[in-house]
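Below you'll find the structure, written out as structure tokens, and then a few comments.
And now, chain A:
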Amino acid sequence: MSLTVFAMTGASLVGLGIYGLLALPQLLRRIISFNLIGSGLFLFLGAAGARGEAVDAVPQALIITGIVVALAASALAVGLVVALARRSGLVVLPDEANPR
Partner candidate 1 sequence: MSLALDLALCGLILCVALGAVVGRGVFRSVIFFITYGLLLAIGWARLGAKDVALAEAAIGAGLTGVLLLTAHGRLRRMSVERAPRVGPNPMAATTGIAVALALGWAWFALPAPTAPDLAAALPLTGMGNPVTGVLLHFRAWDTLLESIVLLAALLGVWMLARDVDWHAPLGLRYHARPGGVLASFGRLLPPIGLSFGSYLVWAGADGTGGAFQGGTVLAAVVLVAMMAGVLPPPRVAQGGLRAALVVGPGVFLLSGLLAVALGMGFLTLPPAVAKPATLIIEVALTVSIAVTLAVLVIGPPDDKEPVR
Partner candidate 2 sequence: MNAALPVLILLSSLVPAGVTFFLAQDSHTLRNTLNLGGAVVKLGLIIWMLFAVAGGASYEASLPLAPGLVMLLRVDALALLFISLSATLWFLTTIYAIAYFGTKAELSRFFGFFSLCVAATTGLALSGSLISFFIFFELLTLSTWPLVAHKQDKPSLSAARVYLAYALPGSAALLWAIIWLESATGPVLFTEPPDLSALDPGALRGIFALFIIGVGVKAALVPLHGWLPADMAAPAPVSALLHAVAVVKAGAFGVVRVIYDVFGASNVAALGVGEPLAILASVTIVWGSVRALQQDEIKKRLAFSTVSQVSYIVLGAALASPLAMIGGLVHLIHQGLMKITMFFCAGIYDERAGVRKITELNGMGARMPWTSVCFSLGAMGMIGLPPLAGFVSKFYLGLGGLEAGAPWVLGVLVASTLLNAAYFLPLLYRLWFLPAAEDARGDERAPALVVPAVVTATAALGVGLLAASPISPLGWATLIVAREYGP
């Protein structure tokens, strides 16, 4: 039953993150939303991996890999946000992607 609670939390976190990703213009908050989606998915996977009689170690390894990858992606994204703000004063993306 506890596992179900964690899995549902994971699913909700994914939904919350998707909302943030789609609805929030501020880029740092979008990065936070990404991390929520990622960790929500991991929570779901972790809960699924704990269903058997013995806890499955493979999901845990996958999750650790995933967390590191997420950090790498977040670091680059944050770097881009800071660089963009410095170069053009923007903290949101301009409307349509059509450079002249």
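Assume a residue touches a chain if its C-beta (ideal position, glycine included) is under 8 Å from a C-beta of that chain, and two chains touch if they have at least 3 such contacts; residues count from 1.
On how the list was made: all candidates are chains of the complex that A comes from, given by their letters.
Predicted model only: the values in this text are computed from it and were never measured.
Although all of 1 or 2 belong to the complex, chain A touches just one of them, candidate 1. Of all residues in chain A, those touching candidate 1 in their complex are 1-26, 28-29, 31-33, 35-36, 39, 42-44, 46-52, 54-58, 60-65, 67-76, 78-83, 85-86, 89-92.
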